[in-house]
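One chain of protein is taken out of this complex; the other chains stay put.
And then subunit A:
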Amino acid sequence: MKLSRRCFLSFVIGGAAGTALSPLPWKLTDDIAIWSQNWPWTPVPPDGAYSYTPSTCTLCPGHCAIQVRKVDNRAVKIEGRGEKGPAGGICPLGLSGLQLLYGPTRIQAPLQRVGDRGAGHWRTLTWAQAIDAVVTKLAEIRAKGTPQALAAIAPTDQGTVAQLLQRLLTAYGSPNFLRMPSADDSAEAALRLTTGTDAYTVADLDKTDFILSFGCALMDGYGAPVQTIRAVTRMRERKGTLVQIEPRLSNTAAKADTWLAAQPGSEADLALAMAHVIIGQGRFDARFAMDRIDGFDGFARMVRDKYAPRNVAQTTGIDAETITRTALAFADARRPVALHGRGKGEMPGSLKEALAVQILNALVGNIDQPGGMQIHPAANGYIQWPAVASDAVASAGMGAGRLDEAGGSRFPHVRHLMHRFIERIDQDPDAVQALLVAEANPCHNLPDSDKVKAALGKIPFVVSFSSFMDETAMQSDLILPSHLYLERYEDVPVTRGGAKPTIRLCRPVVAPLYKTQHPGDTILRIAKALPAPVAAAFPWRDYETCLRDTLAHRWSAMDSKGFWIEKPVAAAPVAAAAAVETTNHNGPEEGVPAAADAPAAPAAATAQARRLALLNDDLSAVLMADNATLSDEAGHPLTLVPFDSIRTASGYAGDPPFMVKIVEDTVLKEQDGCVEINPTTAAQAGLREGQGALLSTPVGQARVRIHLSEGIMPGLLALPRGMGHTAYDAYLSGKGVNINQLIGSVQDPASGLDAVWGIRAKLTKA
């Protein structure tokens, strides 16, 4: 039988009919529907038991309480946490912390540089090899009798990790421990001058009804970001008043009841003119002045002579009537507070400005009162360790004095001068033979970052403790990667949020993902492998033992609740405070009792210890000094200022991918950074919105795009901090401009602090 066309067609039709009567088409249709709704390449997180681990975020100095939601052992979400329950908030950086934990930027094991610095060629070491490499180098430097040639940079000097690093240097014989600059530097110096104590201040924003903010980015990451935003919002709901002094219309200025666009750099004069008004019109707190203020009359005479509102109207750009009206509103408020710290408070600013703001708070008597400025003793009071037994080498090294001269006869009021340290390395390449950088990124975050990078290039041996391949890690010889904050225990004093002196506990949420190590253990392992006098200063088996011993009776409460509030005690006078420091490193073992162990000081004694001087010889020198000014550069008619945003991480950790996505296109357009400029100024330079331009300063230059904004003072240019990374990963590097490549340090004549707030600049068409 031969198959004809007709038979074939019949067969096909029969086949089609049979197929329709079989499940094949219907089942396949169903499967394709399921398949197309659940693409096999779409990752589906595995299911498991849900749990929450309370901890503390250490990605910025706010140190907010967090809780991390986990599914089995995988962290899936970070949420804010209130002290009394889960009703906290969280900022974009805190929220994106999981991308730092699980992202591809992590350094997964100790690395040693094998090519040129910055080339990014590494070989992996075991921890034993890495520690041995550091110890060999450090032993060699000490054997030469120059222990002071070892230096260390840390993001803070608070908490046991930073103190272990400082103790390592002290036992080794080097006074060159530096913390990254911040507004804390000038605030602490102001307190030393006015109260004679080592202390810190924090504003009780939850109860205040008038905030006079000298450029603080209250809505963009100042203090503890979420807490600050909530406090300001609630204060305004209570009909409180926010006055923002800032040359551009920031988010904070936009929320303010009054926005005073003062000339940048003139804020100290503005504050002193307000003091003039408050004293002149008798609106100061007379009882507070009588009970707690020294040198009031002298100060009153000084401001009367030099800081009349009409005298500063020209330099500040604010007319005398506005200054008077604002000062009186501030003085007449029930619980007013004046805040200092430009932006997020990441640069010290001038000491004169910090002092002037503190004096404003003293004049209205709102110090140590609800809603006012709280003065607390130095936050490290709970760290009471056995004294360091120094040998001859260590004593000689410690006696050599700090390279930055902070705390010496030239700059007696300050403790850390990072820009002077960098300058010193630049001038004397042999001054530092080894540098330990513990979770800080000076090569990106310090002004004139190219100069910082060049200075680090002159140091023969640079060790980074970074968890990320940041700009500083790229310039190092050895990377000893640390556990991330979600993988470790750490005590975290809270000095920027909450009115009470609080210590929070950061605790491991997940087991370490890679071959990283707790920085405390790294320091202990290095110390224990060094010769006897150094090793003997570290009696703890490991960091966790050290932490539990240090926290002592606080441990169990902190482990269960996550925080501990220190009892209020009088701040120790500077001389005694210095003794505490000495006790930490050199003094007798049972030197000074732990702050919380000491009985609460009687109120009178507390007040006595917290008397405030408004004028004495030291204060007079600072208050009468000229403002730190920018040098005039020919051909640079404009002024570039940095600004801070809650959408850009400007600290040690860079923006995770989530945060890069939320940066506005008026700040980052594709890969280009946008410079904010007033339309009038732009028109004079013939520049239009979105146009490319070359931004030049005496320090550097960069290609930018123009963004016109009516909200910025004519003649000014503004760029955000935290952009323009060259390291990390493809998500972050090459995006925008690092403003620190364009600005340099400006030394405050009164204190030596880096008072930079901007730089002269010019814009040309690209």
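In the analysis below, a residue touches a chain if its C-beta (ideal position, glycine included) is under 8 Å from a C-beta of that chain, and two chains touch if they have at least 3 such contacts; residues count from 1.
The rule is simple: contacts and distances are computed from a predicted model.
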| item | value |
| --- | --- |
| Which of "Acylaldehyde oxidase", "Cytochrome c family protein", "Carbohydrate ABC transporter permease" or "Carbon monoxide dehydrogenase" matches, in UniProt, the chain that is not displayed | "Cytochrome c family protein" |
| Which residue of A:22, A:281 or A:427 touches the chain not shown here | A:22 |
| Residues from subunit A at the interface with the omitted partner, ascending | 1-4, 6-8, 10-19, 21-24, 26-28, 30-32, 34-35, 37-38, 40, 42, 44, 47-50 |
